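A protein chain is absent from this complex, but the other protein chains hold their places.
Order of writing sets the chain letters: A, B and C. Residues in each chain are counted from 1.
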Amino acid sequence: MPLDSNYTPAVEDEEEDDILDDDLPGPSSRGKKGGIAGNKANGKGKDPGRHAWEAEYKKSWDIVQEDESGSLESAVESLLARGRRKRALMADTPLRRSIIRHLFIILDLSESMNDKDYRPTRFEVILGYLRSYVVEWFDQNPLGQIGIIMMRDRLSEVLVPMGGNPQEILSVLSDKRKLEPSGEPSLQNGLVMAKGGMSHLPTTSSLETLIIFSSISTADPDGPSTIHTVLQDLVTNEIRTSIIALAGEIKICKQISERTGGKFGVALDQDHLKDLMWETIPPPATTISNPTTIGVRNALAAASATGKNGVTGKTPVGDLMVMGFPIQLPLGGETLCACHGLLKKGGYLCPRCGSKLCDVPTDCEVCGLMVVSSPHLARSFWFLFPVANYGVLAVEEVMDSSTSDTCAGCDVEFPDVTSIEEGVAQVEDGVSPTGRYRCAKCRNDFCADCDLYIHDTLHTCPGCSQ
Amino acid sequence: MSSAYGDAYAVKVTSGVLVTCDSAAKQILLHLDSKRDGPYKFMIRDIDETHMIIKREYVDEVRDSLQDELEKNTYVQDPNL
Amino acid sequence: MVPPPPMESRFYPKTTPPSVLLVILDIHPLSWSLLSSPPPLPPFTEHPGIDKAQATPMSLPDFVTILMVFLNAHLASRWGNEVVIYGASAGRAKLLYPPPPNAVAGPSKPRPNSYHPFQLLDSRIEQGLKEMAAEEQERLENGNVKSLNEPPSMVSALTKALCFVNRIQPSSSTAAALIDPTSQDASGSNSNGPDRPETRILIINATPGSNISNSDQSNGVSGENGDDGDNNSKGQGSKGGQMRGGYVGLMNCVFAAQKAKVPIDVLSLPPPSIDASPPIFLQQAAHLTEGIYWQWNGRGALLQYLHAIYLPPPSLRHHPFAVPPQDAVGFRAVCFCHHKTLDVGFVCSVCLSIFCEPRSVCLMCKTRFPIKSIPTLKTLATYIEPIPVPDTVPPPVIQKGSKMHQINENAKKDKSKAVNGDRSDPIEID
């Protein structure tokens, strides 16, 4: 697993550089900047022999350091640069991703969650991150579902059953009294419960669990089944299990995630923890070995249309699903809906049979057509048409060519090229000295803010869309 | 003309300054008054929990002495600390 | 001490935050020529939903004067209100106001009878429009008439507008948020100051039909043979750019706007007599961002309508004021293969890309689909026919025979492409 290489005791001890402009790259950045990444590992502790997780806790605000001129510029720029490098990997990710996801977040609520190495406590930090994580997750996976399982007192219980409603999850996550950490976690119980919770789900959707593991041990019940047998089941059921450890690297965790094709990571600090979590948000690339069979929904659609069910012997990689794009009725008078047979305002019209459905996405009760509103699909299009990364512009490039002096995005004025002193240029690689970033396609220049915004949120290049 | 005694309709009229205050301040006033004697007593009539009547000429004196009393009871942090 | 505020003051806000209005004005020459001289008869007479009334002609200058008054009213309605205007012409978008820093700042001498900000705004708009018109002119003289067939690049304008919004009020997911994890609660409402402005986008659409899909139909034939010329003249980005800039781009903008909580209002000028099918994707945009969609009925009174519908800032819209009732919204999609607007489509289970006809390999992610299921899907595709929809929603466009033919050969092309399987730019299919 690539992720671990950051955390194995680093071999090379040279370039003992300061952590001042340390930018804590997410593991993803390793591909591009392996040197730095490896360096981070021992960059934490001064002596080379130490493991990353042995290093003393670095508060996230320590990372931001004023440069000698007393301004935060360099620090901020390094953060930007880190974002850019992270995206550099995003761009060439494979196109194949499984969109319909089912995720169980297994939350370790053992005593260790009360540790104070994350301010104020691990517990608080995790909850805070989880809330925004869920929102972001549903934002990018509108067709997915999330359930939450918590492990404490050697037991595991379903906190939130698998569901597609972020609000409900947020509400549960928001009241801390029910989530008071105590006892020890049982990884096995948690996984078993997760597996049970997902057993009924179609394998066309990718089944995933995200374990946030705080303690450094798991107290599993004795008995015939051990965690290894559970691991075996996970592998057979293709439940991709990603584990983020707060404390340190644990063999079994690493094994589980490696065998099930998940990721394993040890959070260095809050920022890094966030990175690790957020990395699991974009839909995972479907590995070739992973045979996704025809989904039940799809089978339904096919069967409804043609009497025989669509499941064939040979399981192809993917399949065409027939989807209908409904018409949402205005909140006018009340009409009967096909799904509940109740009088309701609004609702959606199935485009094929014209029956009224209460909510989408769903399968039409009458003609069995899978009805989704196109925006749901469109949410995932941005990584079908990723925006190519913008290149940095050196001073001379700007000098010679007749470039516009305003950003092609927000029309802000670029800093005057002649007034750029060389000092700023060497803050970080990936940061343009001229503050301009050029799209290779449309040859338009953008400011750093727009660059971030376009690649992180907008996913459409203003220039190329002309 | 019948005497006030026994006459159900007799009316007693006193003029002064009506003091309305919270009961705590009232107690302080009573205390202040109790320390005075003879003509220097300012209280004409103690009416109820939050009211009393005092002599007009003593009004300012009473107000000031009350303030002093309050100042005595309030802790002022030493500005040098 | 201060008495608690009386009841009605809680109902009716005492003040509103300053609001920034970003206007995207469609100045596509063809559309405006259509608007200024409406066709004698409505094209779709068989469609019940439209009234046969003749639309009052509305020329661009007339409209711009009306728009100016409206914008002045917006500036007038609160101190600190601001206006940003983008012009979207054929395939291009440009910032009209505020003027670029190097430009001459309006007239030197204020007129004694007009409020100076108004004067600046108006003169600058006029100037900007003239400039853009001039550029269009020279583009025509340079001989690429086909460029006129491109739809007005609303998307480009939208992206610029959103970038602008992002600049004046950065979302919490910027470097600042990376620095302090405390601003990580789901409610990212950390405002750095007493009153941050509220922004909204107003798209004024003049192009008939859903300006993405039917653009391809409009320049259908000419567009086809034009493509090669297009591709080697403007580089392969453009064609893909248009397609992406069309549906997917618009959707991306919509989601970005949702994130930024920026409502997208849409005013569609072509009255039903000219255009029976509303621009459904703009309608979707308005619907998804809780903006207001409204189509002009072609009977003048635009000034009143603008003031009545689009003037109140978002903070007052839903309470105490009310938004006009919105029509039914067709959540149709555009297929990736022929940019057709679909009611029912075929979706790749892996990458969710949408196609208008069953195929053996996904054009996007090159996933092979089971050969067996294709015939069933084909038969299934034939079952799909338009359903009786409410008047407010147009019936799906029926393909002419020629169109069908052309599509088939497109399909062939696609297949060949797909077999070649170049993953470099999945867009440049067809």
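Quick notes
We take it that contacts are C-beta pairs under 8 Å (C-beta built on N, C-alpha and C of every residue); 3 or more make two chains touch, one makes a residue touch a chain.
Simple rule for what comes next: contacts and distances are computed from a predicted model.
Per its UniProt record, the hidden chain corresponds to "RNA polymerase II transcription factor B subunit 2" from the list "Exoribonuclease phosphorolytic domain-containing protein", "Trafficking protein particle complex subunit 6B", "RNA polymerase II transcription factor B subunit 2" or "dolichyl-diphosphooligosaccharide--protein glycotransferase". Looking at the complex as a whole, the chain kept out of the display touches B, C. The chain that is not drawn here is touched, among residues C:L303, C:V361 or C:I374, by C:L303. Interface note: of C:I168, C:L311 or C:I374, the residue touching the hidden chain in the full complex is C:L311.
Although one chain is not shown, part of chain C still touches it, namely residues 1-2, 4-5, 8, 12-17, 69, 72-73, 76-80, 109-116, 118-119, 122, 190-196, 303-304, 307-308, 311-312, 316, 319-322.
Along chain B, the points of touch with the absent chain fall at residues 7-22, 25, 45, 47-48, 51, 53, 56, 59, 62-63, 66, 70, 74, 76-77, 79.
The rule we apply is simple: only the chains that are shown with their structure count from here on.
Averaged Cα coordinates give chain B a centre that lies 79 Å from the centre of chain C. Measuring from the averaged C-alpha position of chain A to that of chain C gives a distance of 30 Å.
The centroid of the Cα atoms in chain A and the matching centroid in chain B are 75 Å apart.
Only residues 60-61, 63-64, 75-76, 79-80, 82-83, 94-100, 125, 128-129, 131-132, 134-135, 139, 170, 204, 270-271, 274, 286, 292, 294-295, 298, 302, 305-306, 310, 312, 314, 316-332, 348-354, 360, 369, 373-375, 377-382, 384-385, 405-413, 441-442, 449-450, 452-454, 456-466 of chain A touch chain C when the two sit together in their complex.
Partner chain A is touched in their complex by these residues of chain C: 91-93, 95, 100-102, 153, 155-156, 159-160, 162-164, 166-167, 170-171, 173-175, 178-182, 184-186, 188, 235, 237, 240-241, 244-245, 247-249, 251-256, 259, 284, 287-288, 325-333, 342-355, 358-359, 362, 364-370, 372-374, 376-377, 379-380, 383-384, 387-390, 392-393, 423, 426-427.
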